[in-house]
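Of the protein chains in this complex, all but one are displayed in their positions.
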Amino acid sequence: MADHPVLRYLSPGAWSLIEPLISQRAKGLLTSLVEFLENDVLPSEKLFHAQIPSHPPEARWASIPPVMERLKHRAKGLGLWNLWLSGGDFQGMAGGEGGGLTNLEYAVMAEIMGHSAILAPQATNCSAPDTGNMEVLARYGTPQQKERYLIPLLKGDIRSSFSMTEYGVASSDATNLRNTTALPDDSGNLSVKGHKWWITGAGDPRNVIHIVLAVTDPKNPSPHKRHSLVLVDPRAKGVKIVRPLTVFGYDDAPEGHCEVIYDGVKIDVENGVVGGTAGLGKGFEIIQARLGPGRLHHCMRTIGIANRALDILLQRVSDPNRKTFGKYLKEHGTVVADIAHSRAEIDQARLLVLAAARRVDVAGAKGAMQDIGMAKFTVPSMALKVVDRAMQVHGAEGLSEDTPLAYYYGSLRTLKYADGPDEVHIQQVGKNELKRAEKLKERTEMIKQKSDSLLKEAGKLKAKL
Amino acid sequence: MADHPVLRYLSPGAWSLIEPLISQRAKGLLTSLVEFLENDVLPSEKLFHAQIPSHPPEARWASIPPVMERLKHRAKGLGLWNLWLSGGDFQGMAGGEGGGLTNLEYAVMAEIMGHSAILAPQATNCSAPDTGNMEVLARYGTPQQKERYLIPLLKGDIRSSFSMTEYGVASSDATNLRNTTALPDDSGNLSVKGHKWWITGAGDPRNVIHIVLAVTDPKNPSPHKRHSLVLVDPRAKGVKIVRPLTVFGYDDAPEGHCEVIYDGVKIDVENGVVGGTAGLGKGFEIIQARLGPGRLHHCMRTIGIANRALDILLQRVSDPNRKTFGKYLKEHGTVVADIAHSRAEIDQARLLVLAAARRVDVAGAKGAMQDIGMAKFTVPSMALKVVDRAMQVHGAEGLSEDTPLAYYYGSLRTLKYADGPDEVHIQQVGKNELKRAEKLKERTEMIKQKSDSLLKEAGKLKAKL
Amino acid sequence: MADHPVLRYLSPGAWSLIEPLISQRAKGLLTSLVEFLENDVLPSEKLFHAQIPSHPPEARWASIPPVMERLKHRAKGLGLWNLWLSGGDFQGMAGGEGGGLTNLEYAVMAEIMGHSAILAPQATNCSAPDTGNMEVLARYGTPQQKERYLIPLLKGDIRSSFSMTEYGVASSDATNLRNTTALPDDSGNLSVKGHKWWITGAGDPRNVIHIVLAVTDPKNPSPHKRHSLVLVDPRAKGVKIVRPLTVFGYDDAPEGHCEVIYDGVKIDVENGVVGGTAGLGKGFEIIQARLGPGRLHHCMRTIGIANRALDILLQRVSDPNRKTFGKYLKEHGTVVADIAHSRAEIDQARLLVLAAARRVDVAGAKGAMQDIGMAKFTVPSMALKVVDRAMQVHGAEGLSEDTPLAYYYGSLRTLKYADGPDEVHIQQVGKNELKRAEKLKERTEMIKQKSDSLLKEAGKLKAKL
Partner (left out) sequence: MADHPVLRYLSPGAWSLIEPLISQRAKGLLTSLVEFLENDVLPSEKLFHAQIPSHPPEARWASIPPVMERLKHRAKGLGLWNLWLSGGDFQGMAGGEGGGLTNLEYAVMAEIMGHSAILAPQATNCSAPDTGNMEVLARYGTPQQKERYLIPLLKGDIRSSFSMTEYGVASSDATNLRNTTALPDDSGNLSVKGHKWWITGAGDPRNVIHIVLAVTDPKNPSPHKRHSLVLVDPRAKGVKIVRPLTVFGYDDAPEGHCEVIYDGVKIDVENGVVGGTAGLGKGFEIIQARLGPGRLHHCMRTIGIANRALDILLQRVSDPNRKTFGKYLKEHGTVVADIAHSRAEIDQARLLVLAAARRVDVAGAKGAMQDIGMAKFTVPSMALKVVDRAMQVHGAEGLSEDTPLAYYYGSLRTLKYADGPDEVHIQQVGKNELKRAEKLKERTEMIKQKSDSLLKEAGKLKAKL
């Protein structure tokens, strides 16, 4: 039997381990995805970037490269659409036909998409923050909200933002987010006021909805029940897109990461609060549910980026025009060692992500918290190392626009904060692990008692290693 | 359904991923093994060490702690015997009834054994170098050799050594091993002459056989066909056990790692060469086949050692008597971070080993070479880091004989050379990975052509990231 | 006695060690420099960047921020001009009055300048590549070349580029640089043809001279005598500035790092070759002499950048508005540990640079090769780590244009290639160190003989540790 084309991307060890858990349908989709990547997506990358004007600044945000619509059309035709859809919440919904894959199956797909991290997720309607926003709307939205926002999102007709991080606030502790409010005004409506930033996708001309975390019940005794998610149309009065922020000099046009001021935007509770009246005070509950799988999706794609960086490295060091001191770059022992370490580090991180995805399938996102947490703080750091090595073998060219490496580096660097900084996840995983200590002490005590009685029986009063 | 007791040792993510591939029989054995570990093996550790005399030196090598025989008896009764036996080669052989597990199943067992790395493998007849030696004899031995050595080894009645590393020779390059010879003498027999060291198990009073790599055909044009494996009884005339070597001050009595001189030991070809006449010149072929799975077994156990070190760490930092500056050790952020990193590193390395084991099941040892190689150079370094962190939270006590940690450190440190130094495996994995470069270049060229034609079609002559 | 203001930047340990070697004059200049930095340079940073137009693209390269001329004027008035001038070569030359400092003294100055790495070096006429170019012209230029280029450079009236790296060539091995030529044409002049890139400063509107490494004697049997340095006016016919390259997403306007094509630029030997006819074939000799101190200057400034990043970090983690989970950031143990490690790493790297600078004073650049080499591969990696930690405590803001950190990161990252990639320096230092082995073996042999005779005398035939 021929090897599955996914083996051009995955290590055989990982594939051998998971292959029995991948359905025939998923294997078929995976084949299509690999072909779509190689035949359509990767060849479109240069054109995509060429279709974004370099100036004047405002032109960068005015339109979407036409090649993207072509790719979306093609992906739909191949059934490679909304692959992230986990099923349940979307059944019977117009546009909700894709998906149905397990998290493990989707993990492999997302890694493949990561090889063209800017184009492939969007081309298949699998890109953040839309996926998380669709989940929020599917689970918590009112029928009207679903009709108005979820259906067009599922179809890929509009885009959306998730507006959480506050300007000037240490947002990694979510209880610090208290400066954005949605409080009743004289008219009985809510008035949304706040200053946010790092709002991904807020520059996109197709964006018609921001899901904004805002305080609606400031006096609630529980700090976790004061917030709601409210829906703000970025074209509404009072919304100001201050500027696109840069990451290492890149503006990520036309989507962007923007600073946004909501200066008294009017909404009504029924349409403007996710879930309507029933959704009031549920802000924290919803974002908690939203973040778990989202973090994992980032990790999956990141594995793909790291792998692409290694592929680029391998080709560069094998270039016969790049000999130094009479040797191919690939003949230098330190280069070979870098390759081996990169391979092993990617493979380990991938397996961690696959195990976490499988754990979500078996025990739900909550039961997989520890596994997701480990992946969250492990994968971006690993990928940064691999990309850095790939840059190094390119000389200064690796830092320029002539390879995608420096852009990847900047982009991956943000993942050490996105959805919570590494430090928070590290402390959580560590504390969680510490919960094992009490059981271990009991077991140790039991073993010690048996050991002591064996020693006594044998007439040995003391012993050493 | 109750959780499997293996979850006291494995992370849920890893177990979720492999559980569908573990047979009911293996799950039962695994339950028995965990119970055997906790009820019998761990409580016997102190007595085992107490039963090894501290002096005079020669007494350390004169006998085996009686508690070991008790453990072996118990393990046999529980069916926990020769679990490593992969099946085929041993079918129908007296003593060859155990095993039949897949490599993946055995990997989990071996990790559990690693929690008592000195006792558990021997108690279950799964310890190096005997397992590898049994494989050699089963596959390549003559019927007489099997009768004489393999059957007693399978029964756990005798022990054996594998005598490869030469004194004063850079043995990591096996072609350097040319100073030990087994050449015809006047009588027509072979005379074994050589100076070896790091011969594990050569101090054991039960040891009755050394499998020695020796040159038998020095003039063979192929440097890989000059060697054979010969069988030397350590009690034979001409064998001198020079000294037990120490590793960080530990002598590993009563097994030891010894310097051995073979000074004209007489053997005859039919009985003394593995495989008899047919085995002449097959030394390199056999050791190649021997080393793959052996390396993986070391890795599996090493995961268990690292896990035990983390268990010890967790208990120490939770000790209420150990507060410093008003805090439990576990309340210091750097300690929690060390725990989280240890957890993530162990889990990743374990998954790498499990994937490699699965790969052996699917594609054979040869097909799993890259996966085994990665595990080989990744796992010991990972475990050393975890053990070092565990030592650090113990203060100087962690370096003493009052915890097993310093001993583990020394023992794991040898694994960065055993069966080939890390450097060799790193270079091999790197070079192997480089073989992908040519296919990648072809794909890149194909993508570039498509990309160029898309750009041309769109009228874009240049593009940038 | 009051502390010297330099102690606001240097650790007391380092200052104690070098202070006896710093002259009174240098101490006075150092005081002026610190005050100039704090009162003039740092407050001008924002204005400098504000005075560079963001678009249209061509405007970014059309003019120099007026504030720079103001700073240069002020620096001259304070005697803080051409501090790098080592004396000898420039004595009696118009504009050559500054300097006269030892390399050690200048090292401290350069570190202080590093705190405003874009403005301070240029404001004091101490910036690369001009300093190295001035050295080349002073030592090797003809009187006419000095008059035309050196004097205006010393006065800060013009700027220059050093054009070495070739497009598409592995330039870290300088013998690969053979595609740029300056060969006689029909008219008896030389015609410069080549494709270079990473030509720093080539975007600057004040730039009137490129010093270009070109092959002038392609058939010379020695590959190190084939090149000369030729002088090309960027406004001459045949020079094409293809594009400014970006580093990460930064273009470093208005100086830039450019791709440049020399397409048959005419020069005559006497004026166009550095040193005239006598300079033919001396290209490699000159660049060798040029690179040593230049590398060290980069290191010195880099220490200053790392120090500034730590200063920024310290202020951020002490911000009372940035508490997370009820704690200041500075109360988290892992943050404190990052600070301590950063402090220790900066201090060590600084001492390495100071020792190398002192070594140049005592033994010349050649005698300091090993010390310079170590600094070269140590300092940028150290600084990248410190900057990365500073970014991490800022959250995503640290990657944006609201702090200088991400820009620093990109800029420092180039130093792992500039003037030779780390790998080349690491191999050179290692090989140089290996030269000690033979002497060590002799000493070991001598000690062994004495040891053996002591053992024999004492009747001990063998001994162990």
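For reference, chains read A, B and C in written order, and residue numbers begin at 1 within each chain.
As a convention for this text, a contact is a pair of C-beta atoms (placed from the backbone, for glycine too) under 8 Å apart; a residue touches a chain by one contact, two chains touch by 3 or more.
All of these numbers come straight from a predicted model, not from anything done at the bench.
A.B. asks: Consider the whole complex, including the chain that is not shown, and state which of C:Leu352, C:Ala365, C:Ala390 or C:Leu415 touches that chain.
C.D. replies: Looking across C:Leu352, C:Ala365, C:Ala390 or C:Leu415, the contact with the absent chain belongs to C:Leu352.
A.B. asks: For the chain not shown, which residue from A:Gly28, A:Gly333 or A:Gly364 touches it across the whole complex?
C.D. replies: Of these options, the touching residue for the absent chain is A:Gly333.
A.B. asks: One chain is left out of this view; which of C:Trp84, C:Phe377 or C:Tyr409 touches it in the full complex?
C.D. replies: Final answer for the missing-chain contact: C:Phe377.
A.B. asks: Have a look at C:Asn271, C:Gln288 or C:Ser451 and name the one touching the chain we're not showing.
C.D. replies: In the complete complex, the chain left out is touched by residue C:Ser451.
A.B. asks: Which residues does chain A use to touch the chain missing from this display?
C.D. replies: With respect to the unshown chain, the touching residues of chain A are 332-334, 337.
A.B. asks: Considering the whole complex, not just the chains shown, which residues of chain B touch the missing one?
C.D. replies: Residues of chain B in touch with the missing chain: 54-57, 165, 168-173, 176, 198, 245-251, 257, 321-325, 329, 332, 334, 391-392, 395-396, 399-402, 406-407, 409-410, 413-414, 416-418, 421-424, 426.
A.B. asks: Name every residue on chain C in touch with the hidden partner chain.
C.D. replies: Contact residues on chain C toward the absent chain are 8, 11-14, 16-18, 20-21, 38-39, 42-47, 49-51, 54, 67, 310-311, 314-315, 317-318, 330, 333, 335-341, 343-344, 347-349, 351-352, 354-356, 358-359, 361-363, 367-368, 370-371, 374, 377-378, 401, 404, 407, 425-431, 433-434, 436-441, 443-444, 446-447, 450-451, 454-455, 458, 460, 462-465.
Operating definition for what follows: only the chains that are shown with their structure count from here on.
A.B. asks: Just the number, please: Cα centre separation of chain B and chain C in whole Å.
C.D. replies: Computed value for the inter-centroid distance: 50 Å.
A.B. asks: Please list all residues of chain A that touch 2 or more other chains.
C.D. replies: Residue numbers touching two or more other chains: 54, 401-402, 407, 423, 426.
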